[in-house]
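Report on the structure given below.
In this view, the complex is presented without one of its protein chains, the others remaining in place.
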Amino acid sequence: MAGRVVRTIERADASVIDGLAHAGVATVHEAQGRIGLLASRLRPIWPGARIAGSAVTISAPPGDNWMVHVAIEQLKQGDILVLAPTSPCEDGYFGDLLATSAMARGCRGLVIDAGVRDVRDLTQMAFPVWSKAVFAQGTVKATLGSVNVPIVCAGAAIEPGDVIVADDDGVCVVRRADAASVLTKAQAREANEESKRQRLAAGELGLDIYDMRGKLEAMGLKYE
Amino acid sequence: MAGRVVRTIERADASVIDGLAHAGVATVHEAQGRIGLLASRLRPIWPGARIAGSAVTISAPPGDNWMVHVAIEQLKQGDILVLAPTSPCEDGYFGDLLATSAMARGCRGLVIDAGVRDVRDLTQMAFPVWSKAVFAQGTVKATLGSVNVPIVCAGAAIEPGDVIVADDDGVCVVRRADAASVLTKAQAREANEESKRQRLAAGELGLDIYDMRGKLEAMGLKYE
Amino acid sequence: MAGRVVRTIERADASVIDGLAHAGVATVHEAQGRIGLLASRLRPIWPGARIAGSAVTISAPPGDNWMVHVAIEQLKQGDILVLAPTSPCEDGYFGDLLATSAMARGCRGLVIDAGVRDVRDLTQMAFPVWSKAVFAQGTVKATLGSVNVPIVCAGAAIEPGDVIVADDDGVCVVRRADAASVLTKAQAREANEESKRQRLAAGELGLDIYDMRGKLEAMGLKYE
Amino acid sequence: MAGRVVRTIERADASVIDGLAHAGVATVHEAQGRIGLLASRLRPIWPGARIAGSAVTISAPPGDNWMVHVAIEQLKQGDILVLAPTSPCEDGYFGDLLATSAMARGCRGLVIDAGVRDVRDLTQMAFPVWSKAVFAQGTVKATLGSVNVPIVCAGAAIEPGDVIVADDDGVCVVRRADAASVLTKAQAREANEESKRQRLAAGELGLDIYDMRGKLEAMGLKYE
Amino acid sequence: MAGRVVRTIERADASVIDGLAHAGVATVHEAQGRIGLLASRLRPIWPGARIAGSAVTISAPPGDNWMVHVAIEQLKQGDILVLAPTSPCEDGYFGDLLATSAMARGCRGLVIDAGVRDVRDLTQMAFPVWSKAVFAQGTVKATLGSVNVPIVCAGAAIEPGDVIVADDDGVCVVRRADAASVLTKAQAREANEESKRQRLAAGELGLDIYDMRGKLEAMGLKYE
Partner (left out) sequence: MAGRVVRTIERADASVIDGLAHAGVATVHEAQGRIGLLASRLRPIWPGARIAGSAVTISAPPGDNWMVHVAIEQLKQGDILVLAPTSPCEDGYFGDLLATSAMARGCRGLVIDAGVRDVRDLTQMAFPVWSKAVFAQGTVKATLGSVNVPIVCAGAAIEPGDVIVADDDGVCVVRRADAASVLTKAQAREANEESKRQRLAAGELGLDIYDMRGKLEAMGLKYE
């Protein structure tokens, strides 16, 4: 039932969160076994942001942004707002005033499976947003939703306090309890990729580096 | 029936139009009671433009841009071309040559629920376009449409001479007769927003500024 | 049947290819009779690239990028990778490591009716991509596809060695055998456009330049 | 501004309305000059219904069906409810209880650019609906909209009292003032079509019946 | 990580499940507080089925139906297969042979956020399916997924053993632990609706039955 605000959530370690931001969405997604991506319909409103933070979740009715105000009070330094409407909606739940308020509370960005507006102002403020739409459509404040409850946002199940990683490739969620181990794997992956990158840049082929020729032949690949 | 060109349309006052451009889409939309937005599928081909102008409307058959040539003759300084195809179409009705011609007539931009092409040139020319698609598909000149008749463009009813406001948030239409009063409300809204912005930046919460706590409690919101 | 790699393909003349790049997608599309465009869902991941090259085609299963490795070995200087999944898919088949490898082989870019990832890196590397989606979703290497076979990519039939032209307007294919004659027509078209551009910039109307008034009247256009 | 209910609307003549229903959507659309269609996303929830009636219009907030209750009081025998949400929404605004109430007031059907539910019951009740979606998502009763104001529904501008025609081909609107003349043209068209149908069934070609061969040749059609 | 099959899951009481099937999707969704719906893109391949059962969940790679065979072994009488691909896919994971096998194991139906094929056969077999697409595209058996793990299917989080309710309105999930209490509320709702239905059929208005007039007036609704 709607109408709940959970005040106390646990968060991952700040250094782990920052490490995940540095690794980026694609690497983190691979490191945790190719899970956790939000749908590709979520796109950044301006390019170049790469952030991670703890999810403060919002379940909001279509066209009603009242719960965003409620959620902002629950923000702590380093958090990311994550909003899922209770049915598909592209209205502009969020603009420059809410961003001003969220930034004052230490918020690092917004992930929203709906619309945003004032995107020129948000860009100038360097407030990063990943959204389904840019749409100026105003919203009302008439019906309750919930804050810091489990949600499904753009196809991914998210718990409050989970780590959200977002960059130009999209958005990924990491379970809070897994964050440290995922970071370790992500860093190992990055180290491994660097050596591969140098060999590939020198002209070596993935077919040889990854030793694929035998398996391709066994599968029946024919060169003509 | 297609095949009509209305030569004489009324336009709003130039200073009112410029004021609406300055206010921007989101504020104008709110100021007139949350109406008038065109659908979010219309996106700018380059970021940063913020314009307003009087609509010269075009109803065009799918894949036929003949009426754009007809419409350009009807342009006056400060107008915006607004094109709605008679059935869904994403062909490239408009490119750099038509933009050159339109700019020579004083046109401020194009709003089109279809496609455009030559977008690199249009960007270099700083000619703003809001379109449903970027698509190089060529069009023919074989069938009549109409110019300066009422149209529905991207879900909004538009009369010739209505004021079109467009920026990074999308496109909004204001009835010509309402333009002055909407501007007054938009300016009042902007003034009000500025003081809110400062209080929010200082860390005050919307919950307190807008006095929401009592109503939320009355609605049954529970903090856990 | 899947599992074929054609090693030897014919390519168009390098100077013809470069000429087509200079003409750009819209002009080339018009010059060859308004054919050859790929669907508008393919968009560049960064603006401003304008390339042409010979198609090295990839038919790949959904969510499986094994054949990209196979295709990279077949690249020659000036080629463009063109990937069509065998069923609709938006997974991230391609990222910075594959781009590093492709660039080392002289590849000019990627056209893919699916997703890519590492788009920030690809942008910094100035490796151009036209894709249906940006999506970090990882892929597997488990099932064969084919390389350098005829494919349908984003609605256009493409043969290996066909010339691919791509810019901010999208992507166009030119049959290898037609490339030289299309270039001739494209250059004639550009020359013709330049004089039109100057007349239009000076305020002349397309209605007059293209002598449309009589035909419009004959069709029944009424001015009111 | 929202919050208006217009009690008195004019309606077209009942016999004209029934004549338009008999002619059907495609014929009526052609008869009035190929205008008035609502977008093809509106589909019947069960096949075979062919109705016409006077539009009682509803402008409703996303996810809020309060105004449907208000509109039902305004229904007269032979009316059709036409609902447009103020922003895109597919929630289930309407189900079997509302249909029971609407039928008790003489309502002939519902046209809605949003969702409906209880479609099995609606089918058994033979209550026809054309909708954008079937979705069980519940709605609230918290925010005002308007009844019997001009709306844009699925891309078509509709005035209260306009005639709505709907069948398996979709939905068409006829201006109330034009209804009689459109019916006359539709009936003429039907008569003309019948003779064409017989000739075509006998094997005559449209190329000959419509005398197209000369014009095709003049346009340059080549037979090989 | 993929590659897990959970053999033992708990299921709700059979009589509760059957009661939920009788109540139907819309009523169950309302009874549990307007939660649990799967996205409206899931549509029945034939009309009229109304089922409920325990979810046996499948997480499957795009274009790979190997895990369906694995899942069928885990079926018990009264279960429903629920498949979510790990990235968007519309391939035909399931056809008449798999349905034959599933029915032999007591399976009541399939819910799949992807494609199915052999729909004529499935219809004749009266095997109900709710799917995103009908598509004959074949799949491979090359990569592992998981069975009876938590999934997100068409936007809803589903645990193995949760109750799935599906009918012509779509698909709803009920947490296993909540099933009995939701059924109680659903039955109360149905009883209440019946009396409303009779009053509405007799011509009473929802405005009066639900006592809305005062609140509408207080909100500012104006009758003209």
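Per-chain numbering from 1; labels A, B, C, D and E assigned in written order.
Here is the rule we go by: a contact is a pair of C-beta atoms (placed from the backbone, for glycine too) under 8 Å apart; a residue touches a chain by one contact, two chains touch by 3 or more.
These figures come from a predicted structure and were not determined experimentally.
A.B. asks: Omitted chain: which shown chains does it touch?
C.D. replies: Even though it is not drawn, that chain still touches B, C, D, E.
A.B. asks: So one chain is hidden, and I want to know which residue out of D:Met1, D:Ala14, D:Ala126 or D:Leu221 touches that hidden chain in the complete assembly.
C.D. replies: Result: among the candidates, D:Leu221 touches the missing chain.
A.B. asks: Considering the whole complex, which of E:Ala14, E:Ala136 or E:Ala201 touches the chain not shown?
C.D. replies: If we include the chain that is not displayed, E:Ala136 is the one touching it.
A.B. asks: Which of B:Ala142, B:Ala177 or B:Ala201 sits in contact with the chain that's absent?
C.D. replies: Missing-chain contact among the listed residues: B:Ala142.
A.B. asks: So one chain is hidden, and I want to know which residue out of C:Ala157, C:Ala177 or C:Ala201 touches that hidden chain in the complete assembly.
C.D. replies: Of all options in C:Ala157, C:Ala177 or C:Ala201, contact with the hidden chain holds for C:Ala157.
A.B. asks: Mind listing the subunit D residues that contact the chain we can't see here?
C.D. replies: Against the missing chain, subunit D presents residues 24-26, 29-30, 34, 37, 40, 43, 47-48, 50, 167-170, 172, 193, 196-197, 200-203, 205-207, 210, 212, 216, 219-224.
A.B. asks: What is the set of subunit C residues that contact the non-displayed chain in the whole complex?
C.D. replies: 1-2, 33-35, 37, 39, 86-88, 150, 152, 155-157
A.B. asks: Touching the hidden chain in the full complex, which residues of subunit B are there? Just list them.
C.D. replies: 61-64, 86-91, 135, 137, 140, 142-143
We adopt the following convention: only the chains that are shown with their structure count from here on.
A.B. asks: Spelling it out: a chain qualifies if it touches subunit B and also touches subunit C; which chains qualify?
C.D. replies: Of all the chains present, those in contact with both subunit B and subunit C are A.
A.B. asks: Please state whether the interface between subunit A and subunit D is built from the same residues or different ones, using more than half shared residue numbers as the mark of same.
C.D. replies: Counting shared over all numbers used gives more than one half: same.
A.B. asks: Report the inter-chain centroid distance for subunit B and subunit E in whole angstrom, where each centroid is the mean of the CA atoms.
C.D. replies: 42
A.B. asks: If you average the CA atoms of subunit A and of subunit C, how many Å lie between those two points?
C.D. replies: Roughly 31 Å, centre to centre.
A.B. asks: Show the residues in subunit C shared as contacts by 2 or more other chains, in ascending order.
C.D. replies: Correct list: 90, 135, 137.
A.B. asks: Considering only which chains touch which, how would you classify the arrangement: line, ring, star, complete or other?
C.D. replies: Graph shape here is other: it fits none of the named patterns.
A.B. asks: Taking the top-of-page definition of touch, could you list the pairs of chains it picks out?
C.D. replies: Applying the touch criterion to every chain pair yields A-B, A-C, A-D, A-E, B-C, B-D, C-E, D-E.
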